[in-house]
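With one protein chain held back, the other chains of the complex are shown just where they sit.
In this document, chain identifiers A, B and C correspond to the written order of the chains, with residue numbering beginning at 1 in each.
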Amino acid sequence: MEIRTLRDAIARYVEDGQTIALEGFTHLIPFAAGHEIIRQGRRHLHLVRMTPDLVYDQMIGMGCASTLTFSWGGNPGVGSLHRLRDAVEHRWPGPLAIHEHSHAGLAAAYCAGAARLPFAILKGYVGNDLASVNPQIRSINCPYTGERVATVPAINPQVTILHAQQADRAGNILLRGIIGAQKEAALAARTLIVTVEEIVDVLDAPMNAIVLPHWVVTAVVPVPAGAYPAYAQGYYERDNAFYLAWDDIARDRKSFTAWMERHVLGTRDHAQFLGSLPAEAPERSEA
Amino acid sequence: MEIRTLRDAIARYVEDGQTIALEGFTHLIPFAAGHEIIRQGRRHLHLVRMTPDLVYDQMIGMGCASTLTFSWGGNPGVGSLHRLRDAVEHRWPGPLAIHEHSHAGLAAAYCAGAARLPFAILKGYVGNDLASVNPQIRSINCPYTGERVATVPAINPQVTILHAQQADRAGNILLRGIIGAQKEAALAARTLIVTVEEIVDVLDAPMNAIVLPHWVVTAVVPVPAGAYPAYAQGYYERDNAFYLAWDDIARDRKSFTAWMERHVLGTRDHAQFLGSLPAEAPERSEA
Amino acid sequence: MGVPAYTPDEMMTVAAARMLWDGCVCFVGIGVPSAAANLARFTHAPNVVLIYESGTIGTRPQVLPLSIGDGELAASATAVVSLPEIFSYWLQGGRIDAGFLAAAQIDRFGNLNSTVIGDYARPKTRLPGAGGAPEIAAHARETFVILKQSARTFVPKLDFRSSAGFMEGSGSRARSGATGAGPRAVITDLGILRPAAGTEELTLTERYEGVGIEEVVAATGWPLKVAERVQLVAAPTTEELRLLRDLHARTRAAHNRPAILRALKRLP
Partner (left out) sequence: MGVPAYTPDEMMTVAAARMLWDGCVCFVGIGVPSAAANLARFTHAPNVVLIYESGTIGTRPQVLPLSIGDGELAASATAVVSLPEIFSYWLQGGRIDAGFLAAAQIDRFGNLNSTVIGDYARPKTRLPGAGGAPEIAAHARETFVILKQSARTFVPKLDFRSSAGFMEGSGSRARSGATGAGPRAVITDLGILRPAAGTEELTLTERYEGVGIEEVVAATGWPLKVAERVQLVAAPTTEELRLLRDLHARTRAAHNRPAILRALKRLP
């Protein structure tokens, strides 16, 4: 474990062409890390994430990714991810290969990765077309009952990036609240980078809390508000207004590019990014 | 969910010949429930438990069981379970069929049970003789890599019994501390009985605590000190002296039977059981 | 008090809410399902157990979440578990009574599409995808589908099947190994469709006040079967409407509250 700046951590550990996962299910999404990857111009990434959300919309729209493994690619509660759609529908800014799962399947694939099993089994993909478009979805017979169950191959990202509330000085990480598949994505990876709201002397961790111990953490990066516009339970709430506003920003290639240039490429770090935003997100008409 | 006395709950839900699991890994072992099963004279049970511990030694010695599924059958930190040994070595008080696993295999079998999968996979049972004595341990080829992985069939007890620190009035259960495979054993079962230290108005549960919600709980049974001589984190410690003393009590059929008759069969309930014990456990010679 | 005025959306939400029973364990998606499930909780089913796929079990939000994983869902939950766990131990584990689903397309057997319009490889419209729906559809003891009715949405043939309803009907679902029973009802803004015994084809069984049967048939992309006796669904009560509108008003206020940015900008 080492403590680094975000710029250093991304420069050192994230390389073109890697399979990387920025996990966080609505909560604790590592937005600052995604922005830094965009700033450093990474290309040909295979992005893995259950719910791509705005951060992958931004990375895809800025041309960082050539492959996406996912299970639900929308703007939660709002609608489409327009940059993801544009990549899939019109190959802009480039073609994007997709490996599509259900949540249950992708979660199981992370579990297999964390457990260093080559695959996972689930009762899933019954009566739908997903297996016909994703050849990774197969099946196997139970050696006891003969019952057919679905299989998915393990996912082992080269780098997983999480955002968490706290690290202590040894690098132990505390996550609190909705935790999605973060623990599995973390333990499935070879390299684990965690941005945190703050580094504290002693973690505020109850006995059965979700803690990632220091020796599975490659780098800890203090980034206050690093999940904005998503949220960090106990620190700040989700900026729902920003999620609503993103629908307009991202709908159009030009307004998207202008926004990214101004707020991400045009800022040095996450503090500057936050500073560049209008104090009130633009009002969205109640359509 | 319903609140019952222990006598009622065992009378109503535990039947001769069932597959039942009293789980709890060293911590929160449902001793009071095991004693009540002995008092009510259940027979031909298939007992499942990772670490049989003293409670199963007592149940086996009193003739409740005809089958045992387990992964480590000792008196933790002390030595043998003499009644388990006597049953396996000399069929006293009757024959006992055993299905033996490793911890990893039995834990995986509970997970499959909780997930209602027919089997689980693990990298396990490599280079040892367990599969040769337990035909339930098989293997399967990964549909992606061809790699051979071990399989175990799911375990779905008809009844699982746990001990926990707290229930609230709705029947939500809080477990805190070492939790073993309790959650999996609970969710794998058809019927779930939970003895608790106390029923409270509001659970003292942090956000990511181990909670079993009321609608998976069949019966809640208030039994203060219900894990004694094991422990309940935050309530009382493990009575290590009792575990040491048990080695002498259980070594001999006669002293075992006399002890059980006096302290279990001769008492009406757990409070009387506790009352019947000497305030200090017998000193054990430092051999 | 006279019969209150209400919108077709409100009728749909109220009709869906009424499907839930007190104590029912319900797996909820975002949007109308979430509004309906919470309305049920505020009206006739105070002990309904709401589970969102973010892993929040027994959650009791005061406003509707914008996302499936809003902080209030965690803060008000009985338990917050991981996503692998919610799908394996709880949904696949058979612990869910009812699932609430929506979709972009539905066919006559209640199969759903939330993946693409057009060809999968070259889609006309790429939709968000299936998410938790395929397994909710498979494993919840029964499901309720909620969506606005139109010939564009109620189609003769799905462009993609994301989640199984009754598959090809006539018992094909039961033979497939899916553990749950499938859609018990499809609640739309025009009426309620239920699977017919035997064929399992969706059939109009309930209508709303002021909506003609021919209107429902016209809004369906296949020749919609109509039950011999189509029941009339009671209009929303004053109380139902008041609680639903309060809920929406609280939600709007919460989601429009001044951005948190001002506070965050003060951070180092």
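In this section, a contact is a pair of C-beta atoms (placed from the backbone, for glycine too) under 8 Å apart; a residue touches a chain by one contact, two chains touch by 3 or more.
As the structure is a computational prediction, the values presented were derived from the model and not from experiment.
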*For the chain that does not appear here, which of the shown chains does it touch in the whole complex?*
A, B
*Could you tell which one of B:R39, B:R85 or B:R116 touches the chain left off the display?*
B:R85
_Chain not shown: contacting residue from A:S102, A:N172, A:T191 or A:N240_ = A:N172
*Can you list where chain A touches the absent chain?*
111, 114-117, 172, 183-184, 187, 205, 207-209, 211, 213, 215-216
*What residue numbers in chain B mark contact with the hidden partner chain?*
25-27, 50-51, 70-74, 76-78, 80-81, 84-85, 88-89, 100, 102-104, 107-108, 110-111, 122-130, 133, 147-148, 177-181, 183-184, 224-225, 228, 231, 233, 236-244, 271, 274-275, 277-281, 286
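One rule holds for everything that comes next: only the chains that are shown with their structure count from here on.
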*What is the set of chains touching both chain A and chain C?*
B
*Distance between chain centroids, defined by C-alpha means - chain A, chain B (Å)*: 40
*Find every residue in chain B that makes contact with two or more other chains and list them.*
115-117, 207-209
*Would you pick out the residues of chain C that each touch at least 2 other chains?*
74-75, 80, 88, 92, 179
